[in-house]
Each structure stands twice: as C-alpha cells, then as structure tokens.
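Taking it in order: structure first as structure tokens, then the write-up.
Showing subunit A:
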Amino acid sequence: MSEALVVGRLETGRGGFRGGPYDLHLEPGEASQLVGENGCGKSTLLETLAGLVPAFGGTVRLGDTTWEGPGVPTVAPWRRGVGVLLQALGLWPHLTVRGQAELAAPGAGERIDDLADRLAITALLDRRPARLSGGEAQRAALLRTLAPDPRVLLLDEPTSAQHDGTEALVRAVIRGELARGRIVVLASHRGWPGVRTVEMGSG
Partner candidate 1 sequence: MRETDRGARLLLALALGPFALFALLWILHAESGEGSGGISSVIAVVARTLVVAGSGAALATVVGGALGVLVSAYRIPARGLWTPLLLAPFLLPSVVVTTAAQSWLAGGSLVVLVRGEVGAALLHAVQLAPLVLWGVARSLAAVPRAERLAMRSQLSPGRAARLLAARAAPVALRLGSLSFLLLLPRIEIPAYTGVETIGPRALAAFTASGSDLEGWLWCTVCLGIAAPLLRFATATIALEAAPASLGRPDPLAPRSVVATAIAFVPALLAMLGLGGLCDDALEEGFALAQSEASRWIAALGLDILRVVPLSLALALVGWRIGIGVGRVGTALAALPLVLPGCLPALILLEGGLPRLPAWIADGTIPLDFAQGVRFLGVAVLLGRIADRTIPRAERDAASFLSPITRRFRVLLPRAVGGITASATILVVLILGEVESASLVVPPGRLLPAVELHQLLHYRYDVQAARLSLALAAAAGILVAVIGRVGRGAKGAG
Partner candidate 2 sequence: MVLSVFAVAAIAVGCVGGDDGPQVVVYTSLDPVFSREVLARFEAETGIRARSVFDTEATKTTGLIERLRRERSRPRCDVLWSNEPLRTVRLAGEGVFAPFEPKSATGIPAEFRDPEHRWTGFAARARVIAFDPARLDRREVPTTLEGLLDARFRGRIAIADPRFGTTGSHLAALLALWGEDRFRRFLVGLVENVVQVVAGNSTSRDRVLSGEAILALTDTDDVEVVRRRGRSIDEGFFPAEGTLILPNTVALVAGAPHPDQGRALIEFLLDPRIEEELASSPSRQIPLRPDVPVPENGLRLEDVPRMSISLEEAAAALPRALEIAREVFGL
C-alpha cells in the first residue's frame, strides 16, 4: 500500500469554530495548498492533521497507520512523523537556532548545515531567537521543521515574513522536499504555481 496521506470526512474545530468535513488524498511528492479568507479554518485543519487539535470526526491516515478515526486511539503528534511550521513559529527562546534543530533531529548535523546553507541562515545558527529578525526567525523555524526529515510537511504561511529574495529560497527548499517524495500541505495567501488548491470557505 502506498504511503499516501488520506483525510476522510474530517471535522475540526477550536473554541466556537467548527470546520469540515474535509477530504484530501496526497501521494508522496504531492502538495496541496489550502486557500481561503482569514478565519476560515486553514490553521485549525493543519493543527488537526498535526495532532495538536482533536478531531470531532472522520479519519486521517498515513499509509497503513491511522492517526485519527472512530474507535482508534489518536496518535500523539510526536509519533506521526510530521514537520509542522506554526504561524506563531514557537521558537524556544532558551536555545540557539542550531540547538533547536538538533533537539528536533538529534544527530542530523550535516542535514542541518545543508538546510541552513540553503535557507541562508548559516551565520545565524548560534544565535538565540531574541536576536533574529521576523524573516530570519521564520526561516529558523522552517529549519527546525525540516531537520528531522519528516514524511509529511504541514506549513502555515511559510513565506509570510519573507521578502522577494528569501521567499525564493524558501520556495526552493520546499520544492526540493517535494521532489524527495515528501507530502506537503500548506496554508498560504500567496500563490504556489503547480500546487493543487483546496478552497476552504464553506468547507
């Protein structure tokens, strides 16, 4: 059986908000872009896929493993093998950029150096988040997300803090991951040519 990410009739929600049901089917190397207005539930759907927000119904599967589903215990976020870039980043202020990446991916020094180089943050690896600009912090968080080489990438506005030059770097890195057979679900207000779009308005 293929290692596809399959989302069936997934219902999500947080606070007073309810979204769904959503259906998705992504084979390795495929990407999907969630688009819609502010507050339509893009971030909530990503966080539900990541296991941070409980689902109200429906199923989420990756290959043979069911992450969410009726009668099945929910798989904890850290067992799903996903890489998540949160909109709020959530960088840990007590660790350097390298420290964060190494904590997420112990022993992945080479990959970290390579990714840092591609994201143009090699010089920032020994800095703590307080000394990073908004764009730098976002790339540092992306580095932490990609370092463990996750099979599924859930990226919430990955280029929102980037200017033209660095946005191209970020896009290149993400496309590189796609080319390596990773599954990418991203929420973005900016267009991603060639990526399948999921309109999220009425659900």
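We adopt the following convention: contacts are C-beta pairs under 8 Å (C-beta built on N, C-alpha and C of every residue); 3 or more make two chains touch, one makes a residue touch a chain; residues count from 1.
Candidates were picked such that all candidates are chains of the complex that A comes from, given by their letters.
Remember, it's a predicted structure, so these values are computed and weren't measured experimentally.
A.B. asks: Subunit A is shown by itself; which of 1 or 2 touches it in the complex?
C.D. replies: The single touching candidate among 1 or 2 is 1.
A.B. asks: Would you pull the subunit A residues touching candidate 1 in the complex into a rising list?
C.D. replies: Subunit A residues touching candidate 1: 47, 50-52, 54, 76-78, 82-84, 86, 88-95, 103-104, 128-130, 141, 144, 148.
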